[in-house]
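My structure is below; once you've seen it, I'll send some questions.
After this line comes subunit A, so read on.
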Amino acid sequence: MAATEAFTLVFVGAGAVLFLAGTLGLLRFPDTLSRLHALSKADNLGLGLVVVGLLPQCESVTGALKLVCVWLLAQLSAATASQLIAGAVYRRKPGP
Partner candidate 1 sequence: MSVAALGPATLFGLCGAALAGIGLFVVITHSGLLRRIVGFNILGAGIFLVFGAVARRGAGAGFGGDPVPQALVITGIVVAFSATALAVALLQRLFDLTGRETLEAAQEHSPRSEA
Partner candidate 2 sequence: MSLLLDLALVAWLLALALYVTSARGDRDAIVAFIAFGLLLGLGWTRIAALDVALTEAAIGGGVTGMLLLRAEAHLRKRKPGGPSKGVVGKAVTAVACVMVTVGLMLVVLAFPSPAPTLAPAAAAALPATGLGNPVTAVLLAYRALDTLLEKVVLILALIGVWSLAPDGLWGGAPRLRPALVPEPLAYLAQMLPPFGVLIAVYMCWVGADAPGGTFQAGTVLAAMWLLVMLAGLSPEPETRGKALRLTLIAGPALFVAIGFLGFAMAGGFLSYPESIAKPLIVGIEAALTLSIAATLGLLVAGPAQMASGR
């Protein structure tokens, strides 16, 4: 029991740190594209680590499957949103 709890603690903790770093980047980076970069790292990897950390706590396999699905769907929407925002930035002022 203690081993799975330690596993959860480590992974969810790492995910939280990534979210913190991503948020810091979102607040501190100078332009839209690098802010997006910081944000998508937190979204993809941070959420992934949290999900992995929570997997051992699931009571059933379907529960674990749902968690993984949440991660995949969040990935899909985050990637699309990033692309859309970046596209809007480029259309507004062409060239770097």
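Everything that follows uses one rule, which is that a contact is a pair of C-beta atoms (placed from the backbone, for glycine too) under 8 Å apart; a residue touches a chain by one contact, two chains touch by 3 or more; residues count from 1.
Per the selection procedure, all candidates are chains of the complex that A comes from, given by their letters.
These figures come from a predicted structure and were not determined experimentally.
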Pick the candidate touching subunit A in this complex: 1 or 2? 2
The subunit A residues in contact with candidate 2 across the complex are 69, 73, 76-77, 79-80, 83-84, 87-88
